[in-house]
Every structure is written in C-alpha cells, then in structure tokens.
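Here is chain A:
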Amino acid sequence: MNAIRAIGGILKGMSVTFREMFRPTIVENYPDGAGPYKGARFEPRFRGLHVLQRDESGLEKCVACFLCAAACPSNCIYIEAAENTAERRISGAERYAEVYNIDYNRCIFCGFCVEACPTDAITHGHGFELATFNASNLVYRKEQLLAPMPKEIQSAVQREELRAHAPEMAH
Partner candidate 1 sequence: MADVTITIDGNKVTAPAGTLLIEVCKSIGTEVPAFCYYPGLSLQAACRMCLVEIEKMPKMQTACTVPISEGMVVHTTTDKVRQARKSTLEFLLGNHPLDCPVCDAGGECELQDMTFSYGAAESKFMEAKLHRDEQQWSPVVFFDRPRCILCYRCVRVCGEAMDVWALGVQNRGSASIIAPNEGDHLECEECGMCIDICPVGALTSGAYRYKTRPWEMKHVGTTCMHCGDGCKTTLGVRRHETGMQIVRGDNRDKSGINGDFLCIKGRYAFDVTHSDERLTQPLVRHEGRLTPATWEAALELVASTFKRIRDEHGGSAIGVIGSNRTTNEENYLLQKFARVVLGSNNIDHHRTADFPALAAALKNTQVRTAGMRDVFNAKTILLIGNNPTDQHPLLAWQIRNNVRLHKARLFVVNAQDIKLHRQATAFAQVPSGSEAFAAAFLAGNDSVGESVGGDARNALLAMRQALKGAEEAVVIFGSEIRGAQVKAAVNLASALNAKIACLGDYANSRGAADMGLYPDLLPGYAQTSSEIFTGHWGALPEQPGWNIEQMVNAARDGQLRALLCVGSNPVVRYNVDPFVLQKTFLVVNEMFMTETASLATVVLPAACAYEKSGTFTNTMGDLQVVKKAGDLAGTKPDFEIVIEIADRMGFDVRKLVSLGGGTRADMGQSRGAQTGEADRHAVWLEAQNLEPRMTPFDPAAVLDEIQRLVPGYGEASRLNVAAGNDEHTTALEAGQGSATSDPDLVVPSEDTLFTSGTLGRYSNTLHSVIESRRKVPADKKTPV
Partner candidate 2 sequence: MADLVSHPDEVKVVSQRFGKGAAAMDRYLELDGYKAVQKALASGPEWIINEMKASNLRGRGGAGFPTGMKWSFVPKESAKPKYVLCNGDESEPGTCKDRLILEHDPHAVIEGVMIAALAVGAKTGFIYIRGEYRYLVDIMRKAIAEAYARGFLGKNIFGSGVDLDVRWHTGAGAYEVGEESALMESLEGKRGIPRIRPPFPAVVGLWGGPTVINNVETLASVPHVILGGGEWYAKLGTPKNGGTRLFCLSGHVQKPGVYELPLGYNLRKMIDDVGGGIWKGHKLKAVVPGGSSVPILKADEIDLAMDFDTLMKAGTFLGSGGVIVLDDHTCIVKFCLRTTKFYQHESCGWCIPCREGTDWMKKTLVRFHAGGGIKRDIDNLNYLAENMLGRTFCPLGDAAAMPVIGMIKKFREEFEAHLEGRPCPFEEHGAAVEQLPVLA
C-alpha cells in the first residue's frame, strides 16, 4: 500500500513535470537563442534602439525635419540636412538627413522622437545590448540606425546601377 502510495505520489509529482515538458517554454534561452536578439523576446511596444525606416521603394523616410531633435528632452539627436538631387535621391521628400546621430549616452528612451516624427521615419526597435567600454561608441550614426534595404529592392538597385554603368564598361 505504502509502495503504491509512494509510486502514486511520484507519478503525481512527475505529472506536473511531464505536463510542463509539452507546454511552450516560458523561460527564454537568452543569450543562446536564435535571431538577432539571441533568443530575447519583447513586447511590441518595447522601446529599444531606434530604427530609421525606409519606404516601400527603399528610400529613407526621414526628411530631416528636426522635429525629433526638437522633441528630445535630453537633446541627444543631431541632424544635418541636405537636399536631394535628381541624380542622388536619398529620401522621398525634398531633403534628407545627411547626418543623423543619436547619442545613447544621453537618450532616455522616452519615445518622444517617435511621437514627433511626421513621416514615421524613426521608430523604436528592440535592440537593447548597448553596453560598451567606450562612451564614444554610444554615439550611433545614421548608418547604424537605418533599417536594411529590402533584398528585392537592393538587387533591383544594383541591376539599375549595372545598367547605368554598362555603356561605360563597353568603352
């Protein structure tokens, strides 16, 4: 009787274990997981490292209106604007940000810049591993913040460039 009770007890106890084995894991496998965040997962509205978005044709959404810099309570955004030309088009509107720096020494991730952006160009991504041994590494430049060019557009752009240079190559 005792043995049966004991086995029953073990089974009862193990049943929780077995049941949990087939349930989805709650514990995250950070930092050994897959993906850019090494297994860490975030709520959609988590405010991490900023991402500068591109539009559907691959152009930068940012038009260098400086509203993010104006809204920033810690004054950590530095922008220099420049004008798009017919030959060199970077953004959809008349001008683009030639320099776009965010100083993460100062950024408090309040999200005001995202609120202020009239073109939805700046968003909070989920990047979070910002620690560094050198504070000057914390000034992120535009190249580090920009969303990557979608693959299909990238290849289309390359084709376009090849075609543009083809006559030169022929010479």
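On how the list was made: all candidates are chains of the complex that A comes from, given by their letters.
Things to note:
Please note the rule applied: contacts are C-beta pairs under 8 Å (C-beta built on N, C-alpha and C of every residue); 3 or more make two chains touch, one makes a residue touch a chain; residues count from 1.
Because the structure is a prediction, the values reported are computed rather than measured.
Note on this complex: chain A touches candidate 1; the remaining options among 1 or 2 do not touch it here. Across the complex, chain A meets candidate 1 through its residues 63-67, 69-70, 81-83, 93-95, 118-119.
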